[in-house]
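Left out: one protein chain. Kept in place: all the others.
After this line comes subunit A, so read on.
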Amino acid sequence: MNSKTTSLLGAALVLALALAGCGSGSSGSAGSSGSAGSTSGAGTTAAYDPDATIEIGSLYEPQNLDNTAGGGQGVTEAFNGNVYEGLFRLTDDGKVESLLAKDHTVSKDGLTYTFTLRDGVKFHSGKPLTSADVKYSIEKVIGPDSQSARKSSLTVIKSIDTPDDSTVKVKLSSKSISLVYNLSYVWIVNSQAKNLTTTEDGTGPYTLGEWKRGSALTLERFPGYWGTPATNKQVVFHYFTDATALNNALLTKAVDVVTSEQSPDALANFENSADYTINNGKSTTKLLLAFNDRKAPFDKVLVRKAITSAIDNKKLLSSIWGDYGTLIGSMVPPTDPWYEDLTSVNPYDPNLAKQELAQAGYANGFSFTLDTPNYDPHPTVATFVKSELAKVGITVNINVITADQWYTKVYKNHDFAATLQEHVNDRDVVWYGNPDFYWGYDNPQVTKWVEQAEQSDTAEGQTELLKKVNRQIAADAASDWLYLYPQIVVASSSLSGYPVNGLNSQFYAYGIKKSGGRG
């Protein structure tokens, strides 16, 4: 097959297009123009239809429409930056820029942040944005009922004051260099809005049209938007439960773009066609073989290192993803500022693995149960892990469980020996500083570094400390980071301006252009 050549060609094309996107993006000054300049992807100069409808195909339907009430990755994908906006925005290439905050100042001790809000911002209901809404929205995320993934990172917030309608003063209990970054995940919601699990009232370039559960969610361009209006009139997210059906929808042009491909094999349909563009973006999703570091035998560093060295991650990655994906050897993806390639720390070497096992007192191996989520790719990966570990004398019993069972058994009750799980967020290496996290990695030095990193005065200081954390967890083989997923967006060639990296599963739609005269 010549799929390798074509995918290389595709990658080269993507690179060229991404560069073109950067060129056009840098012309608008950051944050001043609302929606322009934040998406990369194809930046062609061809005429586009400003009243086009963009049909987006996705596997992630929201559970509900509130990201503090367990809306899931689906609501982030559809709403983040499209319907709701934060004080700051995380761009598709991982930079943080001002959005609803015009600017901000930090006190000398680093404990007080003062944000000035942008003028003329209106919610979709027509009410103007005030500091009370910001206070309400932040408190909603850190409140006792919040299920937000960012809740724990924002608990440093001690109090929020609103001296006037356009000023918000946030006081912290300790310094937090990630505050601004974390605030980019806080949606600013109208403090008087109700029923936010089924409706919305945000400030973004789109309003919610209709949500047909189990099928589609429609966004309409908001005429009263404060910034640059969206380059399309309507966006429809079509939800699929099956990746094959989703790809077929793209083939039959029922959808224009697929937000995230889940198998390299379906790409064969699009690779040789001028009608489609395959974008190989940067992902933050890591697949982990997570040990329960509290329990024997995984409390021994040597055992964890042995398992890491016994599994051929390169072969695994090419089995699952063909020519796509990356090995990183740690928890830090290349888009994080503290990334380092650590694949050489525990190299694939079955003989070394056997020696390490013998040293740890397990010369004859042992057996353990691997709790395996029942959805792709976990069962296949578990099969591979079992076969690899059998070669060094370790017997793996695969126990297939549902996502709910995983949450209760593994995440909450820590009742497991080892498990497979994907971790989608960026900047999540800091979880290794929390000894109570499900994997139970407890190294006081690492905990201290993570704390110090958060309190550092400069980004450089933070980066230096988190690099140390990263090296230490790799040296301790705290988990086995099997591989970093690829992020593959396939789109009709008539589309441009869509995000290609989809960090944390966000998908900014407001810059998508569809060339006119669609047939």
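The criterion applied here is as follows: contacts are C-beta pairs under 8 Å (C-beta built on N, C-alpha and C of every residue); 3 or more make two chains touch, one makes a residue touch a chain; residues count from 1.
Methods note: contacts and distances are computed from a predicted model.
For the chain of the complex excluded from view, the name given in UniProt is "ABC transporter permease" [choices: "ABC transporter permease", "Phenylalanine--tRNA ligase beta subunit", "PqqA peptide cyclase" or "Formate dehydrogenase iron-sulfur subunit"].
Checked against the full complex, the candidates A:Gln63, A:Ser319 or A:Asn434 give a single residue touching the omitted chain, namely A:Ser319.
Across A:Thr112, A:Thr162, A:Thr383 or A:Asn425, the residue that sits in touch with the chain not pictured is A:Thr383.
One of A:Ala249, A:Leu327 or A:Val400 touches the chain omitted from the figure, and that residue is A:Val400. Of the listed positions A:Thr53, A:Ser191, A:Ser263 or A:Thr447, the one in contact with the omitted chain in the full complex is A:Ser263. By the touch rule set out above, subunit A reaches the unshown chain at residues 1, 3, 243-244, 262-263, 265-266, 268-269, 315, 318-320, 322, 372, 374-375, 379-380, 382-384, 386-388, 390, 398-401.
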